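Before anything else, here's the structure in question.
Removed: one protein chain of the complex. Kept in place: all other protein chains.
After this line comes chain A, so read on.
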Amino acid sequence: MKKHIFKILFLFALSLSVSCEDATDILQEGELTEDAAYRSLADVQSGLLGVYAAYAPDGGGNGTGNSLYANAILGDNLKAGLASNGQGAQDYNYVVSFTSGSIPHNIWNNRYVTINFANRVLGVLDRLTFTGQELVEANHIKAQLLAIRALCHFEVVQYYTTDYSNPNTLGAINMDFVPETSDVFERNTVSENLTFIKEDLNTALTLFDPSNATNASPIWISEDFVKFLKLRIALTEGDSSTANITLANELLADYPLASFGEYIGMYLDVDDTEVIFKLSRVVGDAGVAQLFYFNFPGTGDGFLEMSNELFNLLDAEGGARRQAFVNSASTVVGPNDPANELLINKYPGSAAGQAINDFKMMRASEVQLIKAELQARNNMFADAATTIQELRTARGSATATPASYTNLNVALTDIMLERRLELCYEGHRWLDIKRVGPELGIGVTRNSVDCASFEGICDISSSDFRFTLAIPQSEINGNTAISQNPQY
């Protein structure tokens, strides 16, 4: 037996000589931990670029999407296209859905992913130490991160708050840190949100580096972005102080309304005269036109088309908007004819690709419209009318503007009309009706031919609960502390 023991020992020694760690402790190639990911200012800058990339209000396609799509499909600017297989029919008909892939899910998720990414990079900035010019640059990055974090929080407030004017309504969850997976959160109130957002914006204003090269291009967040956002916030929270009119004038001084030619060029991504901020979309990015087309603008390819109602308004006023927004390959059989093929041309493609365009998020004309509304709300009706007339003139519109508005309702109604035309398919229509509709007593009223294209619902009242989006099911499932909006 003794000699066998040696044999056994030999065999076991042989089997153990095969090292086992390489089968049990495996790090895959290309695993990037946080420490390895952010080592230098250049890495932090790449983190900022990831935050920009995460923010995608123009995302979606084939009948799904984010805020740009939501404002179009939920409002009155769309009808089903010739190529429709039912894309968007459920949303158009206000079928309540807040599961994965729905509008409420997409907007909420996208804003909070962006916030999460921003908070991670902000955390890295706190951890790393920079000095001198690097510190200036780090602060410029931090300012952009705070601004985009503020934007995302504000947009959550816009979509998920029942009543902007009530400071105690539940709004967004204020997030300035990276959560643990086991954390749960109730929403903060609107006033808490606004305080948080304004704090971010004001801090950002102290950190921007005025000499940074990015200030020269509207694809980067700058001081003007923050000023613009403050104006939007003011309008939403009902802050009509004249200081905001001054702020609007400041911006308009730097960003004049585009001329006819510049306006057409802006949508082809070759002119930035009135662009304060736009999301850059280049080769390889998703094509915003694919919210409406399977491939790119052209006949027979649009599953969503411009509504007859919007087309009639554009056709009546003529000018730059008629030319820029309606694709020349469209077929107009007759007024409100169900066979009309009204192809949306707001995103006609660019050098980056046939369906790819920058998303012009903040434009001088919106400042002009905000200014008009602020004037109207300060009972400066003649000034408001003048402001609107300036815009119409710049667009070559044939619509007549009165010398002065007779009262606030008349003014708001005209401003709403102008906002609808100027800002169509840019993520405003639904929010505008939500915000101003109750004051004017108007909800969504669609042209009967348009809603028939979807066999759809034509009208919903301004008091409809669906104007406030539902907190998505995924959030409810994973966050036991959160409250759902009423009636969902």
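By our rule, contacts are C-beta pairs under 8 Å (C-beta built on N, C-alpha and C of every residue); 3 or more make two chains touch, one makes a residue touch a chain; residues count from 1.
Definition applied: contacts and distances are computed from a predicted model.
The chain that is not shown carries the UniProt protein name "TonB-dependent receptor", picked from "Sensory/regulatory protein RpfC", "Ferritin-like domain-containing protein", "Sugar ABC transporter permease" or "TonB-dependent receptor".
Screening A:213, A:253 or A:283 for touch with the missing chain picks out A:283. Where chain A meets the chain that is not shown, the touching residues are 1, 4, 7-8, 11-12, 14-15, 18, 20, 22-34, 36-38, 43, 46-47, 49-54, 80, 82-86, 89-90, 95-97, 99-101, 108-109, 112-113, 115-117, 120, 173, 175, 179, 181-185, 219, 270, 280, 282-285, 295-296, 298-301, 350-354, 453-455, 472, 474-475, 477-480, 482.
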